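All protein chains but one are shown at their positions in the complex.
What follows is chain A.
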Amino acid sequence: MKAISIENISKKYILSHKKKKYQNLKESVSGFFTELFTSKDEEETKEVFWALRNVSFDIEQGDRIGIVGSNGAGKSTLLKILSRITEPTSGQVKVNGRMASLLEVGTGFHPELTGRENIFLNGAILGMKQHEIRSQFDEIVSFAGIEKFLDTPVKRYSSGMYVRLGFAIAAHLEPEILIVDEVLAVGDSEFQKKCLGKMKDVSSSGRTILFVSHNATAIQGLCNKAAFLQKGNLIKYGEVGEVLHDYMTSISKFQLQQNWETPEEAPGTDQVRIKNIEVVPEFINGSKNIDVRTPLKVNIEFWNMLESAHLNLSMFLYNMTGECVFNVGSQAKTFSKGLIKGMLEIPGNFLNDGSYYISVMIVKDTADPIFFMEDAISFDVADWREGTNWYGKWPGAVRPINIPVQTWKMDGLI
């Protein structure tokens, strides 16, 4: 059963660029009147901008779709069309079922009204019936944790309370299709956790969710499918892991090596410049791509342009959601001018599958970071497993095989 079918949706905006024509007040007044009586001024140039272009995909009932894409990819435009706030220039969307969209937390809250009054107002705006709100009222209040401030105008609320109340109302909507835009970007981490939990509950009850977020972990955890938009085009739609991988690949230029011939063109500062940075996999058993078993050697070479510098090299490994898996550094040593090489080995059977980034920092006198090269290298670790029938995502930031769990039979009866 299709909940939403999107057929060839395009959305066009016309941007007009007006050139500054008048230099002073007199000119602009006379210019205004001539424009008023002449049909069109030529100095206005129009540019057609396609926010979405021929986007088509189907959403099955019960699907949890994550929508990813960099800024300006058309995510919000798509949500606006789906939630019927703006209409497409061409194409059509068929929606089956009661839909609620949450493009903002606390839409229509009136600052002068109390929390209680705003619950009813906002609920009605989001499409709840009054009796539905009444029956959920206590739950909404306790979810938001605003019991004491129920009869205070929301203009006196802290921004956190405001957001909590807004989300609490929305979370108690019971639509068949829920559209959510980046609401998790606000609120403290405690509340974000609560929101994600609530959305998981909603999704496990078989409802359809569309979710836009920059938080890849949230999308990974919540969604089963994802759509990747880029410059208004749908690049990929399918299983969430694959789509996220493509998205991550596209925003980071995947590369195992970066190399510069001369210090002039190399990245760095007056003090140090990077010459070479690379990841060298040590393939075993003739495999051709990096998987969880593959040991990796990281080589870093840089030019030191300081006479006598007390330097150490620090390496950061991030996973694809931007969390730092580990940070290791070399002992600080005094170097004279010249090329310096650093090396480290990441053992096999240590990293989990996923995408990783390496950043490198060169530190002077053990305290002063003189150059930080972000996302210098990116690489992908493929999954590999044996002796298990579990094919879901292996949890964990790392998958260290040398921390074995041992079991044995103890004496005694049950």
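Keep this in mind: a contact is a pair of C-beta atoms (placed from the backbone, for glycine too) under 8 Å apart; a residue touches a chain by one contact, two chains touch by 3 or more; residues count from 1.
Keep this in mind: contacts and distances are computed from a predicted model.
Novice: Considering only the chain that is not displayed, what protein name does its UniProt record carry among "SpoVR family protein", "Succinate dehydrogenase / fumarate reductase iron-sulfur subunit", "Transport permease protein" or "Nitrous oxidase accessory protein"?
Specialist: The missing chain's protein name, per its UniProt entry, is "Transport permease protein".
Novice: Using the touch definition up top, pick the residue from A:V68, A:L126, A:I274 or A:L296 that touches the left-out chain.
Specialist: Considering the complete complex, A:L126 is the one touching the chain left out.
Novice: Give the residue, chosen from A:G69, A:P88 or A:G354, that touches the chain omitted from the document.
Specialist: The single option touching the absent chain is A:P88.
Novice: Could you tell me which of A:N54, A:S70 or A:N96 touches the chain that is not displayed?
Specialist: A:N96
Novice: Spell out, residue by residue, where the missing chain touches chain A.
Specialist: The missing chain touches chain A at positions 1, 13, 80-99, 101, 103-104, 107-108, 110, 112-113, 117, 120-121, 124-127, 129-130, 153.
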